[in-house]
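All protein chains but one are shown in place.
Coming up: subunit A.
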């Protein structure tokens, strides 16, 4: 025992260390029959995975619901930096640019045949995942068309129309939306919408033809009149007293939703799921009207394959099957995510789809219409950070008594601090 024990110990320690070395851990074997898939939680990805398994019973999929879209992007970054990567990962549109900036971390999907399917997708959505030398890093799984969800019972009580066409006619513009809010507040004394930052500014700023970057990818957030106009709308809504000052997705926001505190909430297509799950008791009391301004997109995600993936081919087979126009249409009928493939927009399976939770509103029709005539804009690596600071500046006015007159300059200063230019 005398000499052997330290050697044994040293060997054990060594074994332990090598086991912990990042980057070498194995997923499934590279057999093309199994792959690991990271997705967000609470978007029912399981259903789609099961549908694929039904079609391809020989394939094994290990689905991990990492967390929110942001948490998934953070985990992916950590994994890419030196850990075990999945074979397939879902990336939310807002997080995509930071990865597109570093294309060396992902499989260029053109090598697997992305060019053949390119024509199936909305061109401006596809282009967001194309890196500087033309590498295609992701396939769009859905888009986030825009609309407004409103409570028919609360609208009726306030003497407002409840029919979705009549309600849409109430607000051709955001100014008219704010005016409607004031009317509602006058009759009921209650807040009209949840907040100004997300429900007004973040919607309006996604309806522009040029956002924080110009088409040639230069920062123009401080000089672009469209951004300023959207910001001013946000401030106007914040100071009009029509919001209940609850930041979207906070716990008190969910509580307010369940208690029927908001008569109208801006609802990108994925928000419907969130309303359904936070306020299940309000079923049938909602309906869906057009977004002020008529069109817009917020959100949508992409499927990408990290470079170090063990089974890129199996992952690509999944993308090809499930993200085809037909696959996305089925996905829409399963969970309500809006397809990024325009060829199915006229399909009766989409146009006839009605949502009983929202008074049988034809969600497919309403949301795809909001995507027509949409003007694509470039989303850059700092877009998310810039958007966050604008949101913060409006929230500050709305909830913490910030000065509306200096809010714009405050926001610009905060952005400068955040992105360093």
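By definition in this document, a contact is a pair of C-beta atoms (placed from the backbone, for glycine too) under 8 Å apart; a residue touches a chain by one contact, two chains touch by 3 or more; residues count from 1.
Quick note on the criterion: contacts and distances are computed from a predicted model.
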| item | value |
| --- | --- |
| Omitted chain, identified by the protein name its UniProt record gives, among "Peptidase M16", "PepSY domain-containing protein", "Response regulator" or "Cellobiose transport system permease protein" | "Cellobiose transport system permease protein" |
| Selected from A:247, A:313, A:326 or A:359 as touching the chain missing from the view | A:247 |
| Candidates A:256, A:299, A:327 or A:362 - the one touching the absent chain | A:256 |
| Option from A:80, A:96 or A:154 whose C-beta touches the chain left out | A:80 |
| On subunit A, residues whose C-beta touches the chain left out of the figure | 2-3, 5-6, 9-10, 13, 16-17, 20, 74, 77-78, 80-82, 98-99, 101-102, 105, 197, 245, 247-253, 255-256, 385, 388, 391-393, 395-396, 399-402, 413, 417-418, 420 |
